[in-house]
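The excerpt is restricted to a subset of chains, each kept in its original location.
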Amino acid sequence: MDKISIAGLFLGLAAIVFGQVLEGGHLASLVQPTAFLIVVGGTLGAVMLQSPLTVFREGMAMVKWVFVPPVVDPDRQIAEISRWSHIARKEGLLSLETHIGGVKDPFTVKGLQLLVDGSEPERLREVLEVEITAVESNLRAAAKVWEAAGGYAPTIGILGAVMGLIHVMENLSDPSKLGSGIAVAFVATIYGVGAANLIFLPVAKKLMANIARVITLREMLVDGLVGIANGDNPRILESRLQGYFA
Amino acid sequence: MDKISIAGLFLGLAAIVFGQVLEGGHLASLVQPTAFLIVVGGTLGAVMLQSPLTVFREGMAMVKWVFVPPVVDPDRQIAEISRWSHIARKEGLLSLETHIGGVKDPFTVKGLQLLVDGSEPERLREVLEVEITAVESNLRAAAKVWEAAGGYAPTIGILGAVMGLIHVMENLSDPSKLGSGIAVAFVATIYGVGAANLIFLPVAKKLMANIARVITLREMLVDGLVGIANGDNPRILESRLQGYFA
Amino acid sequence: MDKISIAGLFLGLAAIVFGQVLEGGHLASLVQPTAFLIVVGGTLGAVMLQSPLTVFREGMAMVKWVFVPPVVDPDRQIAEISRWSHIARKEGLLSLETHIGGVKDPFTVKGLQLLVDGSEPERLREVLEVEITAVESNLRAAAKVWEAAGGYAPTIGILGAVMGLIHVMENLSDPSKLGSGIAVAFVATIYGVGAANLIFLPVAKKLMANIARVITLREMLVDGLVGIANGDNPRILESRLQGYFA
Amino acid sequence: MDKISIAGLFLGLAAIVFGQVLEGGHLASLVQPTAFLIVVGGTLGAVMLQSPLTVFREGMAMVKWVFVPPVVDPDRQIAEISRWSHIARKEGLLSLETHIGGVKDPFTVKGLQLLVDGSEPERLREVLEVEITAVESNLRAAAKVWEAAGGYAPTIGILGAVMGLIHVMENLSDPSKLGSGIAVAFVATIYGVGAANLIFLPVAKKLMANIARVITLREMLVDGLVGIANGDNPRILESRLQGYFA
């Protein structure tokens, strides 16, 4: 549970709400369904138009990582690689086959299987790097859904503001409607700029940070498996792997 | 048929239209032929000035990919490469020649021909990579026509807005014309910002995502052909190729 | 003669002019010598301050490429390289010396001379790549003069606008001068934003596209000469070179 | 003690304060707790939402580097490496073991230990480079907390400005509240733009400059250790290392 992110989300929104109250304004004036429709509909439309379906879905699903980051436990993985390394040294690479069964992560299984099959170290690295590159590119594409939303929201907010101002202009002769038109205009700006800066862009950045950790863990795993294939000294291998999360 | 993109396009435009209606505005006030002329003419002019003719045409034609993405079926291609790999192992590389006839894609034909000609694996890769690089660069140039339009449209919209405001200033003494001048000004902004954010930029991003898939498929193909030339074990080759779309 | 660029230039400017007419405005109000002086003088001054003289001159001269692109004929060059390749195979590299006389481009002459001198293929590539890198960097620097102008013009336009507004403020008590001050202000914005988006930036992009073709042609030539030095099979060499403009 | 940074911080803030006084304005009008709450709360919220906890903490702690930069003394390190190099040449690599005890920096200890263990030079470099890459990426992530704050603050300032303007609009009928609303609006802009440009962004840049020095020092160390492992001539090694901070 990532408490700093939850705290950050609430702090950002609370600053807006309390700011409004402290100024003596009504909270109700920050609630404008029309402005909400324009900003959310427009931003969502733009994001959906630009995203392949699988990327959009993965992007939506990935938002859970903001509050519950994916498990990245380098120490545990180093211990495991170290254990495999000792086994391989004592009993040979083939003996690792009996340990594959206990592994859940399919990527690790694939790597161990290649190791057991006796792939050359460089081949092993190439095969696994191809997959890491593809996985990283997919994960980043999903996180960029939020980055894109953070890019579109403020301009759609301005679109809503200009629409509100047109409404104002058309009713210049009826000053009673003037206030509400300007309110929609300004609230659309607040929705667009606020959603982008207090939610979408920080979420995208947080997801990118998580992705970097997930990918570094995989790169450490590949380096470890290649080290085992090379018959590296387990102690040096461990020292090397510890560098990845130094 | 890419339903999410069609839905996104309609959702974005609908948000604007319904927003206008909900605010009690007339839809007609969003229709300003002069603003349309300035924004569309100016943006199109800028894009045509910057684009070589072939790039411009390819960019226009490529818009179909937004709704009907190019077929990228990695499983089918892996199966095919795997089949060729088995044939080459059993009957030799030369025996692949009889299979070239059934292939339609000229790039695949070129690769198979080089394979049959007995090119060295590294040479094979180099020759095909040169072409992939050129193809990718052409495709991206075509998609960037939309990115450029997304860059020009908002500033041309502001140009139209300023022209409308000049008109307003010249008629300050005639308040009856004031409203219409400001309307053109604001609607030009809406056209420019809206076209860029609800259409041009998302289209460019969608095209880029499609291009990435097309190019990755070709890179997988090259990797497969090089693997066949190297006499790689078909099972490991397959496992390696599956990494490209992991 | 690049018709699409000429059409684009006219279309962009025509959209502004007709937009002004359709709105019922006077074309004359778009003509403001003071605004023109500020925008053109300021932009030109900034560009001259930032550019070494040779780069500035080359940038100005290069604008002809927008309408008459440099000749890039890959098919002809491939045919020529192919011819050299056959000659070299039949009669030896030295026999190419007699063909150097008929070549006009000094870069091609240099490459052929190195070939005839019996340079090692890798050396040949290195020597020519150094020059390609320098040429590309010079050409891009020249094209960036236009990119820079496109970056400065809108902000100088805003500068002119603010100067106009100061003038307005100083004459608030004399409303008759008010209109003209605001007009200069707005027209300066139009000049700055319009020049950047309808001329400078598209010109820079067009030049960059032409430079890419020129450089790719040279890279193809180098690849061909290296292939001849390596004694590559002419048919495979041709197939390889065709990839550059695929 | 980095006097230029302290001077810069005070100069920037003093320019604002004296500017306000010289214009004949009250300093008190620059103090608006509500605007402060919105800008600081919103910016802090966005930064916390986007940062993993460890990165956020390290970013906060790193601010001390602005005024007391980390010690980077290339001459001392070159002298030390040179000393080790002479020892290794005279008495063998193993004899360095007795010198590890006097070294405090764990990274240097790790490098020396690998040297003493007789790791191959290329291996030594790889192991240490992995750690440098990880350390650099962590340090930069921490510094980017300030860069991010510099990105969010101005837009949150505009958010606060728009909220102030809404407040103004709601009280158009009560002109006595008009001034205070606009003041909050404008002061929020000043806080956001000022904090970003006079504090956050320069701090981020200063931290990045310090990080570059720290990392270059480590790269020099690695190069030195690899040189010792290669048995390089101490004089040439020294000349080479001096290039890192030329």
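As written, the chains take the letters A, B, C and D, and residue 1 is the first residue of each chain.
In this text, contacts are C-beta pairs under 8 Å (C-beta built on N, C-alpha and C of every residue); 3 or more make two chains touch, one makes a residue touch a chain.
Values in this document were obtained by computation on a predicted structure and should not be read as measured data.
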### Task
List the number of copies present in the full complex, noting that all chains share one sequence and 4 are shown.
5
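Operating definition for what follows: only the chains that are shown with their structure count from here on.
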### Message
As a multiple of 5 degrees, what angle does the CA superposition of chain A onto its copy chain C give?
### Response
145
### Task
Would you kindly tell me how far, in whole Å, the mean C-alpha position of chain D lies from that of chain A?
24
### Query
Roughly how many whole angstrom separate the Cα centroids of chain B and chain D?
39
### Summary
Each of the following residues of chain C touches two or more other chains, namely none
### Query
Which word fits the touch map of the chains here: line, ring, star, complete or other?
line
#### Entry: Chain-to-chain touches, reported pairwise for every pair that qualifies
A-B, A-D, B-C
#### Entry: Residue ranges of chain B in contact with chain C within the complex
33-35, 37-38, 40-42, 44-53, 55-56, 110, 113-114, 117, 119, 123, 126-128, 130-131, 134-135, 137-138, 141, 148, 152, 155-156, 158-160, 162-167, 169-170, 172, 181, 184
## Note on the structure
In the complex, chain B touches chain A at residues 2-5, 7-16, 18-20, 22-26, 29-30, 66, 69, 154, 179, 182-183, 186-187, 189-190, 193-194, 196-199, 201-203, 205-206, 209-210, 212, 216, 223, 236, 239-240, 242-246
